[in-house]
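Input: a single structure, listed below in structure tokens.
Just one protein chain is left out here, and the rest sit where they should.
Read from first to last, the chains carry the letters A, B and C; within each, the first residue is number 1.
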Amino acid sequence: MTAATRDEWMTIAAARMLRDGCVCFVGIGLPSAACNLARLTHAPDIVLIYESGTIGTKPDVLPLSIGDGELAETAAFVVPMPDVFAYYLQAGRVDVGFLGAAQIDRFGNLNSTVIGPYDAPSTRLPGAGGAPEIAAHVRETFVLLKATPRSFVETLDFRTTAGFGDGNGARARSAAQGGGPRAVITDFGILAPHAQTDELQLTALFEGASVEEARAAVGWPLAVADVITQVAPPTSHELTTLRALHARTRDAHARAVVLPTP
Amino acid sequence: MTAATRDEWMTIAAARMLRDGCVCFVGIGLPSAACNLARLTHAPDIVLIYESGTIGTKPDVLPLSIGDGELAETAAFVVPMPDVFAYYLQAGRVDVGFLGAAQIDRFGNLNSTVIGPYDAPSTRLPGAGGAPEIAAHVRETFVLLKATPRSFVETLDFRTTAGFGDGNGARARSAAQGGGPRAVITDFGILAPHAQTDELQLTALFEGASVEEARAAVGWPLAVADVITQVAPPTSHELTTLRALHARTRDAHARAVVLPTP
Amino acid sequence: MHAASLHDAIAAHVDDGASVALEGFTHLIPFAAGHELIRQGKRELHLIRMTPDLIYDQLIGMGCARKLTFSWGGNPGVGSLHRLRDAVEHQWPRPLELDEHSHAGMVAAFCAGAARLPFGVLRGYLDNDLDQANARIRRIECPFTGERLAAVPALNPDVTILHAQRADRAGNVALHGIVGAAREAAMAASKLIVTVEEIVDALPPAMNGIVLPHWVVTAVVHCPGGAYPSYAQGHYARDNGFYQRWDAIARDRDTFRAWMQGNVLDTADHAGFLARLDRQAA
Partner (left out) sequence: MHAASLHDAIAAHVDDGASVALEGFTHLIPFAAGHELIRQGKRELHLIRMTPDLIYDQLIGMGCARKLTFSWGGNPGVGSLHRLRDAVEHQWPRPLELDEHSHAGMVAAFCAGAARLPFGVLRGYLDNDLDQANARIRRIECPFTGERLAAVPALNPDVTILHAQRADRAGNVALHGIVGAAREAAMAASKLIVTVEEIVDALPPAMNGIVLPHWVVTAVVHCPGGAYPSYAQGHYARDNGFYQRWDAIARDRDTFRAWMQGNVLDTADHAGFLARLDRQAA
């Protein structure tokens, strides 16, 4: 078996953070891979909710979109989107959420709206989607995001989604009911908030990554925890399961769709 | 065929007021009989909604309750009650509503809450149910209520449901979107609001009823329209259809239910 | 697995003084659970239900309730709830505090509760006396149009109890037919107990069906016939005759007490209750 890629390290590290039976709001891309990997390995009773309204989904292949038919077909049931956001998410019935973004700051706040000024952006990003309220309401969030000085920034161009706000307990004093980011999983390892200041600090490294690499990739002076752990390497079971999932997904997405020509 | 009873006159007069295709919020008792009689005679495409959430119901027998299984089985579909009240009724998607009450006043306001003071009533009535918002939102309401000086009163003990409020255009100036009571069908005939004052006045009599009987039954000095029409007698088709409906209903309700003993 | 006996579920999850919503609009009324509350002698309950129906007439008449949140308190198609009336008119067997709404207001309050919002908004309570009878019907101004609308406080029962057709072994519960505000009452509650006609390996496929997910369900109780004399669509019909007979039973305090003693207090459980009624009918 070839060595794990950094994407695979990220996905597997994220999957491991999910306890069996937890109720998880899933996003597309790495989060979807991580959640389904957890389901196919140590967490068979995890409940996956995609914001399209599919509850308890068990897809055989990863969806391209958040609302592929596969998600509905393998769901325990499908609810309208107002139910997802009001009766599940806002009601505090979801444990875990995964978020991505274009930019993150040291307090785990996220930007997925614009680069540059809002009214005249140099890059218009997709926007908020479910993120602001996922971040507000779930018990804990995980952020999956590759690190460069352009993505891990001193100051966000726009705050789409609050993490720990301005830090030092600001979130705990806010109206947000959820606990905020528990970890940021990036391509060199894992950052986690400091218990007092809420500032993200380096707590774990993937094999082959170093503190220096981490510092170079992060656009603010990166704090480092007293003890840095080494993330245990992907097991062959994890890697085989993940690669098989991706292979099934590639096959499925490569299959030509028959046009619904009348 | 025996002569029509006053109940039958009332039911048939109410049924005739429903145009084919109209969307109608149905209550239990005489309204349910009237709406289904309309459906079985001149208005086959009337849409009956019971507040339990059954939409487009075509019951073969009249329900005892507002939520009998018969209503769900013969419905086009069944929606949760929040949908009924928000997306149908409040959204102005219902044309007609039927109301009953214990008391009515000259402006068509209704009491179904208490006789006597609210905090120490001599008679506790069932309460509002759907009536206040049905009366507020449907295009027009019909009130079905037998007249006595105790039910057609000078002053309500409690206003549960607004008709024309204090009259003289008060309703038109209020936030209620619907048109208010179009007619009160009672056991001597029909009252309808005066175009300017909104006061209910006698506009039509059933066969055998007189202005004197009406005046004696109404607890306020009853205004009488310039022209009083005679309601056309029930046709034999109407009467046969209504009696058959009631007979089917009696048979169905008399059938002993098998207890669901394990 | 959440499966429990009805006795144990009620004993474990319903405390004296709790706010309890037994929901189900005409259909799927959890009678068995209501009787078990009576058998266990629960007291000082704050009962919540759009239509109190016979089950709350019984609970109120047996002195279990201190307060009632409701929107229509009659015997559907028959007449009065005599025990409710006796409590309000004569404080028998004890005074009953009323928190009275219209259906639309109470539905809005359940929806707000399910969404964990503190209040619900409606175009309602227009030009009538209901907001004078209930100080918790208030007004709120639209921040865009300035229009004034009615606001009601969210309903979040300590315990909601439902009856449903089916649960699977994981505790997912599926309802079909008339659902009223049952789903909202369930999602609004701190604890949710559901009695079901059947526990099955897999729920019938219904992609867009009405399902209460297992992690919202505190306890599932297998209780066939648990809605009788209300009904379970697809299982058994409403006993309209019983609803009509109840009028005479409940009209008189002594007749009522005797009926409750013989049929509810003296039976061990719902199977016993049904068996006893069956013998009386034979």
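Structural remarks
By definition in this document, contacts are C-beta pairs under 8 Å (C-beta built on N, C-alpha and C of every residue); 3 or more make two chains touch, one makes a residue touch a chain.
Not measured: the values here are computed from a predicted model.
Checked against the full complex, the one of A:15, A:49, A:72 or A:217 touching the unshown chain is A:72.
Screening C:30, C:177 or C:229 for touch with the missing chain picks out C:177. Although one chain is not drawn, its touching partners on subunit C can still be listed: residues 116-119, 121-123, 136, 138-140, 142-145, 147, 149, 151, 153, 176-177, 179, 206-210, 233. Mapped onto subunit B, the interface with the missing chain covers residues 21, 23, 47, 55-56, 72, 75-79, 86-87, 90-93.
If you put the missing chain back, the residues of subunit A touching it would be 28-29, 51-54, 63-69, 71-73, 78, 80-82, 85-86, 89-90, 109, 113, 118, 121-133, 136-137, 158-162, 165, 170-171, 174-177, 253-254, 256-262.
In this text, only the chains that are shown with their structure count from here on.
Remark: the per-chain Cα centre closest to the mean position of all protein Cα atoms belongs to C. Averaged C-alpha coordinates put the centre of subunit B at 27 Å from the centre of subunit C. Separating the centre of subunit A from that of subunit C, both taken as means of CA atoms, is a distance of 41 Å.
Within subunit C, the positions touching two or more other chains are listed as 184. Among the residues of subunit B, none is found touching two or more other chains.
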